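Heads up, the thing below is written out as structure tokens.
Every protein chain but one is kept in place in this view of the complex.
Chain IDs A and B follow the sequence of writing; residue 1 opens each chain.
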Amino acid sequence: MNNTKIAALLHRVRETNPLVHNITNVVVTNFTANGLLSLGASPVMAYAAEEVADMAKIAGALVLNIGTLNETEVNAMLLAGKAANQHGVPVIFDPVGAGATNYRTDTSAKIIRELAVSVIRGNAAEIANVAGEKSEIKGVDAVQAQGNVVELAQSTAKKLNTVVVITGKDDVISDGSTTYIVRNGHALLTKVTGAGCLLTSVIGAFAAVEHNLLEASAAAVSAYGVAAEIAAAKTAGSGPGTFQIEFLNELFLLSSNEIEQYSRIEKLG
Amino acid sequence: MNNTKIAALLHRVRETNPLVHNITNVVVTNFTANGLLSLGASPVMAYAAEEVADMAKIAGALVLNIGTLNETEVNAMLLAGKAANQHGVPVIFDPVGAGATNYRTDTSAKIIRELAVSVIRGNAAEIANVAGEKSEIKGVDAVQAQGNVVELAQSTAKKLNTVVVITGKDDVISDGSTTYIVRNGHALLTKVTGAGCLLTSVIGAFAAVEHNLLEASAAAVSAYGVAAEIAAAKTAGSGPGTFQIEFLNELFLLSSNEIEQYSRIEKLG
Partner (left out) sequence: MNNTKIAALLHRVRETNPLVHNITNVVVTNFTANGLLSLGASPVMAYAAEEVADMAKIAGALVLNIGTLNETEVNAMLLAGKAANQHGVPVIFDPVGAGATNYRTDTSAKIIRELAVSVIRGNAAEIANVAGEKSEIKGVDAVQAQGNVVELAQSTAKKLNTVVVITGKDDVISDGSTTYIVRNGHALLTKVTGAGCLLTSVIGAFAAVEHNLLEASAAAVSAYGVAAEIAAAKTAGSGPGTFQIEFLNELFLLSSNEIEQYSRIEKLG
């Protein structure tokens, strides 16, 4: 995949406005919906057991995020996920805080066990916990070295038969055999709550328009990072409030030319 | 009703700061509260069965929105709605996604059956579903022709004995006998999540200060649209992030002169 393909996928999202069904946490619902709208996708949030299967089966992608999980919501995620699996709708999973409490670790394991998950996105510590590699990984800092993160992405992707996206300073996207490194993004994203959660939903939007989910994920990560870089440059010195708003603008304004020029994506093999 | 009356009603909202009790979806709670505060109203969100009746009966209006409904919340809506009905508090209903799932369609029908609803606001597809006209209306596009929308508003208002507000490119407000067309607003509103939901709550604020709910609704729709137009003009080319923030500003800054100059409201008879 090259920058032209990334630009083409973004164009396809804007042309087709895919419906992205999100079962996500209460902190980020508004930002996620606005980010998807800016990008050109059609967000829907639906949580009730009575309707999640109906919604998931007509969606282009289903995004599950356990940021503020509870039993009712986890149950809805499983119902929605099974409907998505039956109808060939890709399921994108964000294991927010896996490892921080046993409940999150156990719930992540349950979701991966009971559903066919297409893409998992998290930071290195979350992915390590999802992969059951707690003993090797102690906190986020232990896996900052790029070598370890690439290995973690590859081994987790193979083990769980899914695409794995590990975000950090550099981002790693792997299906177990092919791996991309994306060197886009900006540190101010860490000052905006839900920046990772929205990225997971943006991966959902790209996955809705491209069957190659490895490429869809890598393209989403890079386009998202370029939008952040432009927003940071335009608002330099202003602070995270202004950056956040400009970032929403850039998801809307981001052009093919900018992606061609600024996407920094490398295929490892 | 003329532009002077619209300006007078906005002034009345700002003078009296009516309490608007919202039982709304998790995506838009923050934007709804900030929009109502900017406008000059006093928003309150309360959802628990233990307190919704107490809150609704002291409110100037009760707004029910099923955007992320569940059984607990629907039950609370019915309790709040009955208290509002008993105390003469207008009930404004936003049937988000009616028709998208059976659960939403059925819940909308239940709310309309069990409560005296004063105003219903939705897009054409939602209103058609609420009216039980599924067979005639297939999706939103089928009812874009203005003639159909006016007829839909009028017939639904008569059938349900309520004021109906259908928003779209032009907005139609009808009580079954008198109908207004409002030609304000801006396409960028469709890029801000909860723009429709906030409008429903703004109708609530106007309904709290004006017994003629047809005029209250039409005035709210027009004032809201003018604020959007000014915000779009001030932020041209910036994108939906900046527009959204400027729109909140304009709900606060909107002057009688601007309403006099820009409100475009037409009475059909």
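One rule holds in what follows: contacts are C-beta pairs under 8 Å (C-beta built on N, C-alpha and C of every residue); 3 or more make two chains touch, one makes a residue touch a chain.
Since the model is a prediction, treat every value here as computed from it, not as a measurement.
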Of B:8, B:37 or B:78, the residue in touch with the unshown chain: B:37
Contact partner of the left-out chain, one of A:42, A:193 or A:212: A:193
Interface with the unshown chain - residue positions in chain A: 25-28, 30-31, 67-71, 97, 100-104, 190-194, 238-242, 244-245
Touching residues (missing chain, whole complex) on chain B: 26, 29-30, 33-34, 37-38, 43-48, 50-51, 54-55, 72, 244-250, 252-253
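To be clear about the criterion, only the chains that are shown with their structure count from here on.
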Computed distance of Cα centres, chain B from chain A, in Å: 33
